[in-house]
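Working notes for the structure below.
One protein chain is absent from this view; the other protein chains keep their places.
Entry: chain A
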Amino acid sequence: MASFFSTVKRIYLAIYNWAVFTGWIQVLIFAIKALNESGPAAVYDAVEKPLQLAQTAAILEIIHGLIGLVRSPVSATLPQIGSRLFVTWGILHSFPETRTHILVSSLVISWSLTEIIRYSFFGMKEALGFTPSWLLWLRYSTFLLLYPTGITSEVGLIYIALPYIKASEKFCFRMPNKWNFSFDYYFASLAVLGIYVPGSPHMYTYMLGQRKKALSKLKAA
């Protein structure tokens, strides 16, 4: 019984990882095509659909972690996916003024490169039972550059969006009301920016630790 479930789990995770992998390949190809043909301002429109699909699918990963399907701690996946979804839906989708900025190109390329490597890494592990050492190396080394470029792009885009957020009433809930509740999207966005301050070193050092563990296992093998 247990091995039946573990096979089903493997098949499901293999399908999930390879499916999202194809999504991110699309994002990268469309982005490069748009850059070549039209320039940075056209990148968002070219990648919008596969980007939204692939990024939102990542919500499943939080569930996978919560129900114990995968070993990744929720404390590492939640902030990463949270920030991605916030930028994808809360900034780029909601405030079109940001879409033509050059940081969108760096964002999309950083994200897609990271995710292509990550999903193929897990996809191979589930489908084939192992990963080639060069892919392992890529997975635990490219973040060294792509985390800083990705985080800079995310923070930059949120910052650029701030004046548009302040001017619009989008997502805001005002007083007075019976429950004495309010929500100000501008302040919330500032708070998100604040979270990046401790959050980014936390994520980076977590990956550094993972890298040390993974590469030392490689040497020992």
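In this section, a residue touches a chain if its C-beta (ideal position, glycine included) is under 8 Å from a C-beta of that chain, and two chains touch if they have at least 3 such contacts; residues count from 1.
The working rule: contacts and distances are computed from a predicted model.
One chain of the assembly is not displayed; among "AP complex subunit sigma", "Serine/threonine-protein phosphatase 2A 55 kDa regulatory subunit B", "Integrator complex subunit 9" or "Very-long-chain enoyl-CoA reductase", its UniProt protein name is "Very-long-chain enoyl-CoA reductase". Between the chain not shown and the residues A:A2, A:I67 or A:M175, the one that touches is A:M175.
The set of chain A residues touching the chain not shown comprises 175-182.
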